[in-house]
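Every protein chain except one is present and positioned as in the full complex.
Then we have chain A:
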Amino acid sequence: MLFEFLNPPFMQRALIAAVLVGITAPAIGIYLVQRRQALMGDGIGHIAMTGVGLGFLLSTSPVWMATAVAVAGAVVMELIRWYGHTRGDLALAMLFYGGMAGGVMLINLSDTGSNANLTSYLFGSLATVSESDVVAICVLAAFVVLVTVGLRRQLFAVSQDEEFARVSGLPVRVLNLLVAVTAAVTVTVAMRVVGLLLVSALMVVPVAAAQQITKSFKVTFVLSVVIGTAVTLTGTVTSYYQDVPPGATIVLLAIAVFVALTALAAPLARRRARASEAKGAECTLEVPPARRGADDVRV
């Protein structure tokens, strides 16, 4: 049967999680890329590890614990960005590596946690996505979509030019915090499928791939979500049949799409250049040639 992979319940859960990851990760990732904080998701992923460890130690749900710790970490990161201008990068380094080391330590201290568990959170695993995980992922993904689509104009403005957004009277601090919190939530949505160490790739690579061939923010947003969903679904199904790790498969597929679109972009750009040259030919006489030299002299 063609869709045999849909039969096992664990695969149904994994596919639901995969689709939600494919939508949410690029949806928040595009704002991180726009404000040139592409690696923020990676940092949050490190911090979330402590939450997973706490979840095991306290025998509660690792997903919800990771969400709580990741959100707290993201808020601290945002506060460091506001106040700590001079040693901000070092403070972030402490936070990231402290989070990762704390998580590994806590998992080892707990009775239920093992190295196998640790690996499943670091690199993702399909078979271990439980029913309560799926519920948590659905709720969290709904929040991410609501924020990234509902507030897209405001988040676009803040990520494009923060100072201008402040002078527009937008609640910039609140919106920045919202981006940080939403990124943290997305990390925990994606954690079960691609793993904490590869979460950031799914936030960044589909966006990077899409923008090779797009001109507008809107189209970049839609295309990166399409790419994200396509690679998470393909990767999940592939890992079911081939017994390869889902996270790594998904990320490699995303990079393959990036390479393919980059190769496609060059001829596309040439065609566009020719088109605009043809348009420009009608009005070259407007600027007297004598003036052209002066254009460049000005400082």
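Definition applied: a contact is a pair of C-beta atoms (placed from the backbone, for glycine too) under 8 Å apart; a residue touches a chain by one contact, two chains touch by 3 or more; residues count from 1.
Basically, contacts and distances are computed from a predicted model.
Its UniProt record calls the unshown chain "Metal ABC transporter ATP-binding protein", which is the correct pick from "Beta-ketoacyl synthase chain length factor", "Bifunctional protein PyrR", "Metal ABC transporter ATP-binding protein" or "Cytochrome bd-type quinol oxidase, subunit 1".
Of the listed residues A:33, A:69 or A:209, the one in contact with the hidden chain in the full complex is A:33. Residue A:160 is the one among A:112, A:132 or A:160 that touches the chain missing from this view. Hidden from this view is one chain, which touches chain A at 30, 33-36, 38, 151, 153-154, 156-157, 159-161, 163-170, 207, 211, 214-218, 220, 286-287, 291, 294-295, 298.
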